[in-house]
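With one protein chain held back, the other chains of the complex are shown just where they sit.
In order of appearance the chains are A, B and C, and numbering begins at 1 in each one.
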Amino acid sequence: MTNRLKNIKPIAQKVGDVKNSIFITVIALLGITLLLDIFVVEKIFNPLTYLYIVLGILFVRYGIPLLYTSRRLIQYYWQRASRNKLAVGGLAFILFLILLALIGPLFTADPTAVNFEEKNLPPPGFTLEESVYDLKTGQFITNRITGTTQHPLGTDDKGRDLLAMIISGARVSLQVGLFATGIAIALGTLIGVTAAYLGGKMDNVLMRFTDIMMTFPFFLLLVFIVFIFGPNLALIVIVIGLTGWTGTARLIRSETLSLRTREFIMASKALGASDGRIILSHLIPNVISLIIVIATLSIPGVILAEAALSFIGLGDPTVASWGMILKAGQQNLDTTWWVAVAPGIMLFLTVLAFNFLGDGLRDAFDPRSNV
Amino acid sequence: MKKTWLRDYIIKRLLLAIFIAWAVLTITFVLVRVGPTSPADKYLANLTARGQDAAQVVAAIEARYGVDIPIYEQYINYIVNLGRGDWGWSLSTSMPVMELIKTHWIYSFQLIFLSSILAALIGILIGIYSAVRQYSKTDYIATFFSFIGISIPNFWLGVMLILLFSVKLGLFKTYYDTGIPLFSLANLQQLILPVITLGTGMMAAYTRYTRSAMLDNLRKEFVRTARAKGLPERTVIGKHVFRNAILPLITIIMFDLGSIVFGGAYLTEIIFGIPGLGQISFNAIFADDYAVVVAVTVISAFLILMINLITDITYTYLDPRIRYD
Amino acid sequence: MEKLKILVLLSMIAILITGSCQVAQETKGVYISGTSAGDAETLNWILAADSASLGYVGHTLDSLATYDNEWNIQLRCAARDVEVSEDGLVYTVTIRDDLKWSDGSPVTAEDYVYTLKDLMFSDWLNYTYQSDWQEQVNDETVFVTPEVVNKTTFTITRQTVDPEFIYTVRNLTPYPKYIATKYEGDIDAFTQAPEFNNLTYTGNLGPYKFVEWIRNDKFVVERNPEYYLGKDISAPYFEQYIVKLFGTPATCHAALEAGDIAYAGIDPPHVAKFKAIERINVYTVPTTGYLLLAYNLRDNGWEGLKQKEVRQALSMAISKELLIEKVLFGFGEPAYSFIPKPSPWYVYIATAKYGVEPLLDEEKAKERLLETGYATQRADGSIEVADKEGKPLKLTLVTNSGNDIRENVGHLVKEELSAIGIEVELKFVPWATELRKYLMNKVPGTEQELGYNNGPRAVSEEPWDLMVMGFNTHPLSPSGQDVFYATQGGLNFWGYSNSRVDELFQRIKSEEALDEGVRKQLYAELSQLVAEEQPVNFLAFQLANAGFQKNVKGIEPGINMGYNYHLWYFE
Partner (left out) sequence: MTETILRIRNLRTYFFTRRGTVKAVDGIDFDLLKSKCLCLVGESGCGKTVTALSILGLIDSPPGRIVGGEIYYNNLNLLECPPDQLRRIRGKEIAMVFQDAQSALNPVFTIGNQIVEQVKLHLGATTREAKEKALSLLEEVGIPTPEKVANYYPHQLSGGMRQRAMIAMSLSCDPQILIADEPTTAVDVTVKAQILDIFNQLKNTRQMSLLFITHDLGIVSEIGDRILVMYGGRVAEAATVSGLLNNPKHPYTASLIRCLPDITQVKDRLETIPGTVPSLIDPPGGCLFHPRCDKALAICREETPPPFIVAEGHTVFCHLYSHLER
């Protein structure tokens, strides 16, 4: 058995080198475009695309190999998770949403196409009485506007098709939700686990750092920075990511505190495993169920934070996120109610989907639960 | 039981809290002054309309705000005044900063406090119920109900509640009347809608964490022992299991108070016209009123530090295994 | 911008008091006025720069005189209207003799002169509107000279003639000298003076007395029994007057609909609904605010805009009626110059009514562009708009995000210009960014400080071509708009310069305009010239809608609807 391992080693080594070299060249390339972008007037990428590219590369370099090696584990967990019908439903909806966000815009009208002739169109089957004041007569000319199937969800006050806006909004809200939470959870978990595992001085330093970061009221800080440096989606994502991790850190730390004294940790320590290894392969998998609960809860929370920012006028104006549609709709709830209802429902379903999926995964990852 | 190490642990943490509060104060103090915006911005449009040249206007306003001298000098003056208990004068609301905070904090506090209680009570009950009856119909209904709160943005929910209950049904006044004395039934009555708006948002978090914490503990060995001791199911779940689930729960409750709530409270305050600290601090940001921004950040920072300390201390009582010596 | 629109509404309420004697009404009820604009900054009004502060203080302190809806003078603290000397240089003001401060001491001319000389003109206070009281004497900026004549009379002497200076004088409100001297010279002490921040000194100078001000919540004043105007008719008739602040327009409308507040301004989309509500009266009144599309005539704008014909062509492609119908829900009047219809100096523009039939025609617009070389004619006769090199024309339109009306105007302009082949890119930016990046300019390559009008060669940081803006014209002294349209105008950020326009502004402010007939003729010529020149595309003057509960009586709808608000009463 062992000799098979022996001759695999050199091959793995070679493959590793090749992978590393590709990875480094790609990063170098990206660096050059970034420099070019800053100094050359014509923008090659906007900041958010950089974020995608970097995350994309990291995923390819580390994500896929990790997934590949633990594919049996994933298959096992998926097999357990899929028993929970609602979790499957949740995942299906999220995949549908991602699909919608990626290719949806190709099939729908242009969400930015303004057409004042068709403004404030209700969804088919509903009518709206809109009246315009005639200066000369001082009277109101009211005309009944009835919904057309051409705009299944109706139009907003600028005549833009709501269905198209919801779909393009999905992309924005998902980006904010997934990326910001991703950054926050990763940071939170690492700091939380390391602090609890190492304990003593390190725990104190990390926790005091968390305290300092945590004492800035999250929303106040977010509004503050977005107000000063201007509302831009990439900035919002990064700020939420870099400030939203403190809660996760504390939660993970308290969970790991009780885990630390468990036998299997002592055992692996006794076997000479390095701290890093213990944290990565023993502690983190054990807090994964808590991480998933936190993730499924913070994704909706982040989407709502973006909606709240748009509500107080700090949303990225160039982007029609669900928050921006909600804000516009909320002002005329008594007349054009459907403008606010459409994003409201989508947000509700998205939150529900994330949480049911979270539940399914949480129970699947919980070794003791008899799924 | 007497915990000798606890006393000096608290003293250490208090000193640390003061240091951290000071760090937060310094960071905020510099951060506000580093941004491109300046207090003169909002004057610019009106004043130059009178033909005064912009540079002279900006210089005059910044002199009045006291931001024309170098940052470290401003910082020294600020700290010296702070030593004398003077938090400075809020130029955007023309009253002393501390008095501004003293008159407005109660409105935010009562909103957050009541909402937390509502959210905790209902959220935890639903969480326990759906954990004990996992994958049952009630589990899904309870989960569904708890998600309504977190998924609907409270500014949208707030307006809907006002339109429905205050305008259409006329059950409530459409805005929060500060004329009504704080500790009165009328005040409670007018807080119902805002508390529902803010509370439902927080409730989902309690439900999710209670359910997760309960599920973790429901299958533990001591539950079987408790049942073997012949204890009624109520006691087994309510006392033995919940007592163990409470540790992660306390963390989330304390954590919630710190961050998300502050944002949610601000929006709820805007919608229902509650003149709480939320509105004060955000208007101060938009008006570049540095004294108020720094004061609010530092005070809420110190509050959060105290909450964290209390959380850590309750840990040792909730779970005897945890010690910090 | 939001604040300017509110300035109009609130100033309507603030200008007050009528001379005609009214039958005494019963004093009852609390009048609550709702608004969703921002809270005031200070009650120490001499330091304030926002309209809300002036609005609050206006309830407790009257100016010398004000105007009703037909601009007839309504005397307030002044016993007689301000007298102007033959040569238009000396203004004599006589105040009433029964004005008292809170401690009973009489209000004298000394207080008024002190307020001018030792507060407004002082260098330690940095009074925000100093330029109102300054004049150019052989290119040196000098203050006018106020002097006390006797207890109730003082004069203000100018060295140059400004026929519209009288409007500024009538607006004067005094500070109590016996209190202000305590804080003289120390801006911080003056800013934090308890008397000025709690309006403890206002005596009988206003219909109401200050009670309390809870920030972001409400400003409460109560009836002033000793009010000098209200003595014989026991005005005002409201026990308390409260300004209630709302976080969003939606909640403010909800409060009006539920009957919790007596008054609220109604946004255009909701007016029809409130009209239908039986117990609410909605008055549609003209305002002095107008929407406009500014053209960047500086070097970093599209060079075509520098030509009058091109600007006229663009104006012919943008329909003012459509804009009023679609964006303002009908609450607007087409504008051709900056003088609002309610202004006494308004004159009907016969020709050059661009943007309205017959000067609203896509084909004519394209022809005009063809004449100026910004279009090519194809074989089949159709005209294709293009820039000098024949490439399709692409313009950038900027406005401030968060202002729905201006965003909608931007979208409409983009749609209509694309109909004649011009592609428009929309840029919505926060107000602060718009000020710094697009309005303010400086001569490139120099160490010049950013300013709004740094001369012909100055350019803004970011290039732009079109900008949707909103300005306000003071109906009695439209010449104040020279700050936008005169070559040296302080806010002429888009770089318009026309010697004829400068000359007309100069003459309006000169001696010859003392004769109102001459001034009206000058204004007429200025309006016609501006309509023709199209420095900006004047789009529309906005109408405001004020919603009152039915039981509020005594309201006279009009441009200065609030002038007699101390006579309003609950039925």
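As a working rule, contacts are C-beta pairs under 8 Å (C-beta built on N, C-alpha and C of every residue); 3 or more make two chains touch, one makes a residue touch a chain.
Keep in mind that what you see is a predicted model, and the values were worked out from it rather than measured.
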Point to revise | Residue of B:Asn77, B:Gln189 or B:Thr225 touching the missing chain in the full complex | key: B:Thr225
Revision key, fill the gap. Absent-chain interface residues of chain B come out as 1, 220-222, 224-232, 240, 243-244, 318-321
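Operating definition for what follows: only the chains that are shown with their structure count from here on.
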Exercise for review: Compare the CA centroid of chain A with every other chain's and tell me the farthest one.
Suggested key: C
Revision key, fill the gap. By Cα-centroid distance to the whole-protein Cα centroid, the innermost chain is B
Check your understanding: CA centre of chain A versus CA centre of chain C: separation in Å?
Key -> 46
**Study point:** Whole-Å gap between the CA centroids of chain A and chain B
**Key:** 23
Check your understanding: Going by the touch rule set out above, which residues of chain C reach two or more other chains?
Key -> 248, 250
Revision key, fill the gap. Multi-chain contacts in chain A, i.e. residues touching at least two other chains, fall at 330, 333-334
Study note, to complete from the structure: Interface with chain B, chain C side, in the complex: residues 1, 3, 38-39, 41-44, 47, 49-50, 126, 128-132, 187-188, 191-192, 197, 214-218, 244-248, 250-251, 254-255, 257-258, 260, 432, 435-436, 440, 449-452, 483, 489-491
Practice item. Name, in rising order, each residue of chain B that touches chain C in their complex. Key: 36-37, 41-55, 60-61, 63-64, 89, 91-96, 100, 103-104, 155, 159, 162-163, 166-167, 170, 173-175, 178, 269-273, 275, 279-280, 283, 287
Point to revise | Interface residues, chain B side, partner chain A - complex | key: 16, 20-21, 23-24, 28, 31, 35-37, 134-135, 140, 143-144, 147-148, 150-153, 155-156, 159-160, 163, 201, 204-205, 208-209, 211-212, 215-216, 219, 247-248, 251-252, 255, 258-260, 262-264, 266-267, 270, 281-282, 285-286, 293, 296-297, 300-302, 304-305, 308, 315, 319, 321-322
